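Here we show just some of the chains, and they stay where they sit in the whole.
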Amino acid sequence: MCRWAAYTGAPIFVEEIVSRPGHSLIHQSHCATECLSAINADGFGLAWYGEREEPGLYRDVMPAWSDPNLRSLVAQVKSRLFLAHVRASTGTATSRNNCHPFAVGRWTFMHNGQVGGYDAFRRDAEMLIPDALYPQRKGATDSEALFLTALGEGLAADPRGALERAVAKFEALSRQKGDAPHIRLTAALSDGVRLYAVRYATDDQAPSLYHRWSPTRAGRAVVSEPLESGECWEQVPQGSFCTFDAEAVEIVPFCPAALAVAA
Amino acid sequence: MCRWAAYTGAPIFVEEIVSRPGHSLIHQSHCATECLSAINADGFGLAWYGEREEPGLYRDVMPAWSDPNLRSLVAQVKSRLFLAHVRASTGTATSRNNCHPFAVGRWTFMHNGQVGGYDAFRRDAEMLIPDALYPQRKGATDSEALFLTALGEGLAADPRGALERAVAKFEALSRQKGDAPHIRLTAALSDGVRLYAVRYATDDQAPSLYHRWSPTRAGRAVVSEPLESGECWEQVPQGSFCTFDAEAVEIVPFCPAALAVAA
């Protein structure tokens, strides 16, 4: 299990989400409360959108709390849209290429959860990645493979549909060759314009997902765990796909299961 | 606070102390029970004595549990005398040069504890290091400075006396310019022949220290926390200096305080 936080809105210093709040993402890296592992110290990553279409990407293998580069970066960089992640490995090595977020072109993706029994069908899963995207396969995680498969399914044209199709394929592989729980997926993704999030599981244990609009900041945080206690955060129900576009929120069902049965 | 484990006896694979036991040092790196911080993920180190007079030294900045190099090393290296450490920084940066153990010539040293208000008198403390040893000053920790000062006080000729004099000087500086608690010190050190350990504090909170002779292994483990529950470990009383020489154990009082008052 991992923890992540994302933001879209008026530009803010990244530290306002990542390190400043009482239960900031960096705080969650050693004291997460709503997940199995309180420690998320197997690397971290930050993707942020600035003046360019493609995001900046900073990832490293040490605990987020102990990296002075990260502390300096989040104090300097202002961004209107960013994704940040702290990792607790579910098996694959601690390596920069296995750290979230992943970035391909203008798209970014980060994931908290698991694909059950992935090692038993990793080769099959990688075969789902189209040739044109294969050079982007840098590490060995299920998350990166899922992201590249979703890109191949047409993420740009239909984010929810493409992700449903990709998850359905992974779910089918896990049902054939893997273990339960087959899919637990709380993920954020972005094309640099909108921020998307999904909360889904094949059992009833989808990792938590919250969001909150701040009128003073004119922006929205989307997170694994609320950043401050005493604030009012909206929890996203399991089986949902969210689109955050400026102040607007659209939440619709996310149903790869039907596709998985059909696959 | 940190956690450490040392061994002296018939040669064993280092993993028999560092990674194999139920509450091995690597287990303590994320689940320590007898100290304030359960997480000791700000680097680690291993010093081991082999065929040469000088020890091998392997230190890195990631959590001990996530380094495949460490896992491989402890599975291959057999040693009759070694010191291993997992670090929870009390302020100084995560850097290889700040990781324990420290090694100078054939001597090694590792420390769990603190010197109260050290930042306020670091310069004074470094002035205690003699010129000849100053090139060995690689990092910025109180622990390394204490070790170099003790070497300057004649660690080779009189380990307990030299360490008492060094601690007394640090304690005096902390009383003059620092904060309480002035000294908390549970340390291990070795010249490659004998293994020494000390447990001392200016308050009543010296970090824990245990040891246990294993007849099957024909060796002794000296540790921050027992490596297995249900085994019989001897706790070292506060204010003690221990010499472990093959099966023999000598425990004598460690009293820098008298010297500190006189200083």
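As written, the chains take the letters A and B, and residue 1 is the first residue of each chain.
Assume a residue touches a chain if its C-beta (ideal position, glycine included) is under 8 Å from a C-beta of that chain, and two chains touch if they have at least 3 such contacts.
It should be emphasised that the depicted structure is a prediction, and the values quoted were computed from it without experimental measurement.
Undergrad: All chains share one sequence and 2 are in place; how many are there in total?
TA: The whole assembly in this structure file has 4 copies of the sequence.
To be clear about the criterion, only the chains that are shown with their structure count from here on.
Undergrad: Upon optimal superposition of subunit A on subunit B over Cα atoms, what rotation angle is obtained, reported to the nearest 5 degrees?
TA: 180
Undergrad: Let me have the rounded angstrom distance from the C-alpha centre of subunit A over to the C-alpha centre of subunit B, please.
TA: 40
Undergrad: Which residues of subunit A touch subunit B in their complex?
TA: 30, 39, 41-42, 61-63, 66-68, 89, 93-94
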